[in-house]
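Got a structure for you, questions after.
The other protein chains are all here in position, but one chain of the complex has been omitted.
For reference, chains read A and B in written order, and residue numbers begin at 1 within each chain.
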Amino acid sequence: MAGRARRITAAYLLLSPALVLMLGVLAYPVGWEVWISVTNFSSRGPGDRAFVGLLNYRAMLHDSEFWRGLVTTVAYLGVTTLAKLALGVPMALLLARPSRWRALVFLAVFLPWAFPGGITVIAWYWMLNPPLVTSYAVALGTLKHAVDVAAGGGAYAFLSVVAFNVWRGSSFTAVFLLAGLNAIPTELFEYARLESSSVWQRFREVTLPLLRPYMALAVFLSFTSAFADLANVWMLTGGRIVFPVLGTQAYWLGIRGGQFAEAAARSLSMVPVLVVALALLFRWFDRREDTVDAAAPTASGRSLGHRAAA
Amino acid sequence: MRRRTRAAGHALALALAALYSVFPIYFITVQSLKSPQEDVFGSPLWVRHPTFENYQELFAGGEARVRGYVIVPRVPFLGWVANSTIVLAFSVVLTLGAAVPAAYALGRLRPPGWRWWRRALFATYVVPHTILFIPLYQVVIALGLDDSHAALILIYATMALPFCIWILSAYYGHLPREIEESAFVEGATPLVAFLRVVLPMSRHVLVAAGLFTIGTVGQDFMFASIFLLDPGQQTVAAGLGVMDVSLEELVTVAGVNLAAIPVVLLCAVFARGYVRGLTAAMVEGA
Partner (left out) sequence: MNLQVRDKEFVVLVGPSGCGKTTTLRMVAGLEEITSGEITIGDRVVNDLPPKDRDIAMVFQNYALYPHMTVYDNMAFGLKMRKFPKPEIQKRVQDAAEILGIHELLRRKPRQLSGGQRQRVAVGRAIVRHPKVFLFDEPLSNLDAKLRVQMRVELKRLHDRLETTAIYVTHDQVEAMTLGDRVVVMKDGWIQQVGEPLELYGRPANKFVAGFIGSPAMNFADVTIGEANGAMWAENPGMRIKIPAAQADQLRRYKGQAVAFGIRPEDLHVATGADAQDNVIDAVVDVVEPLGSEILLDVKVGPTVMVARVEPTVRVKVHEPMRLGLDPERFHFFDNKTEAAI
């Protein structure tokens, strides 16, 4: 089977630039972060770093702040994700229906995502946290005060990140799911129309399950954007957001306090949650893939017609 | 009658979706067109006497000077835009350049464990970025890339690559084998068949991957502001963000809008291709 060996060699050769890039950039930092989290590395402590085992993690688990942070973080991810789906799914369904204004509305829905997030968040932040001299500053200032009093300091700034993330994320989700809807054969929806006359029932029994794999992927990508937006605002405000999320805590410990080891442990504590999410994602999204080896002789008899439209 | 109600409901829903999506941008744009006086005394929802003062300020360049009560720092806006363009362009090229062969390998040549390679690459998204910039900075220094665009380009590429590889390999994996085989029979080598047949066929997926990369690059503010300290090297995000403390906020907003326009136009032009590309990759469950 010389052909097979050649094919595999070629595959790894083609794969290598991407792997070198990923490993070259990420291997050391990730390794560093993991290693640091099991040492006592701190800018305040003695010069030498010593291995301390799981001490940082144990300390973390006994810290009530950490648990608050974990709950808030999971809530942040949950709320933003649900909101993105709650807004994105209807918009996708709306855009999938033929209409005269569809093209225009599609562009409008695409706009929030097209607006570069890293700088839009700056504008967004200034709009929601205006300096004293604008026309609506008093109104927003009052709101901010009320929110901060009700939910603790930093809540308003935090909520403005939530709003921004949802706004931009729902745009991404809507367009992404629109693509997903287009990928589902229309016969499936047409058949459902024969079977049930209830719109809601059709949505729940047919549309939602068919969309689920794409929703899973959109949700996962939304997590990464949720973290990125938070990080952006910390950077932007120089850490003015003090709301207890794990990221803030890690940032606070590491940059402000110089306790890098604890910071690393805290920021890694999110990984198990994300790994579970990832496992679910693969179950939903990566499952339907045919396992047939590309070299196995399976003549595909499908017409090229609809594939070619791509 | 019922049909009419439904059509009206549909139109209303469309209008709401558009309004929801556009309003924040409308809002900041309105503010950015205001003079300092109107900013204080006008309505927040519209502008009576639009002025491009804030936009012009971005190009005033030169020295820091006093404007009203505020000291306006030097704003090398054009330089930022140039830097952003460079970073964006090279990030897209590098990402697609690495993603296309990798995706072809995973989707088409399918070495043993291809599925796990794909998953492993995707799993890098769980790496928390919060304090990752500390070791990343060490890597950047070790590579001699401090204050260089290359550092950002490399980081952005690693952020966009997994998704791009995922969708491209899904597309290549589902492409009928006969497409390439017929090219072989017609006299093409594997490389020629790929370049002349497979690659052009996947152009919409390439567009989707490219726009996703642009979105990823555009989303970052953190790395740009950490790794680019030399004002001559800063991108729009780094520049505006660092300046914000001292810069009048309306000028900042104007800068955001101005920098966003080309990206938005680019996205608008390729929006349909983006959806078609994603669809093409998703057909049969990607």
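By our rule, a residue touches a chain if its C-beta (ideal position, glycine included) is under 8 Å from a C-beta of that chain, and two chains touch if they have at least 3 such contacts.
Just so it is clear, the model here is predicted, and its values are computed rather than measured.
Which of B:79, B:97 or B:176 touches the hidden chain is settled by the complete complex: it is B:176. Contact with the chain not shown here comes from a single listed residue; of B:123, B:143 or B:188, that residue is B:188.
Among B:30, B:127, B:161 or B:197, the one in contact with the hidden chain is B:197. Summarising the interface, chain B meets the missing chain with residues 176, 178-179, 181-189, 192, 196-197, 200-201, 203.
The rule is simple: only the chains that are shown with their structure count from here on.
Averaging Cα coordinates per chain places chain A and chain B 15 Å apart. Within the complex formed with chain A, the chain B residues making contact are 10-11, 13-14, 17-18, 20-22, 24-25, 27-28, 31, 36, 39-44, 94, 97-99, 101-102, 104-106, 108-112, 114-115, 117-119, 121-132, 134-136, 138-139, 154-155, 157-158, 161-163, 165, 171, 173-179, 201, 204-205, 215, 217-222, 224-226, 236-237, 240-241, 244-245, 249, 252-253, 255-257, 259-260, 263-264, 266-268, 271, 274-280, 282-286.
Per the touch definition, chain A reaches chain B in the complex via residues 7-8, 10-15, 17-19, 21-22, 24-26, 28-30, 32-33, 87, 90-91, 94-95, 97, 99, 101-102, 104-124, 126-127, 130-131, 133-136, 167, 171-172, 174-176, 178-180, 182-183, 213-214, 220-221, 223-225, 227-229, 231-232, 234-236, 238, 246-247, 250-251, 254-255, 260, 263-264, 267-268, 270-271, 274-275, 277-278, 282, 285-289, 293-295, 299-300, 302, 304, 306-307, 310.
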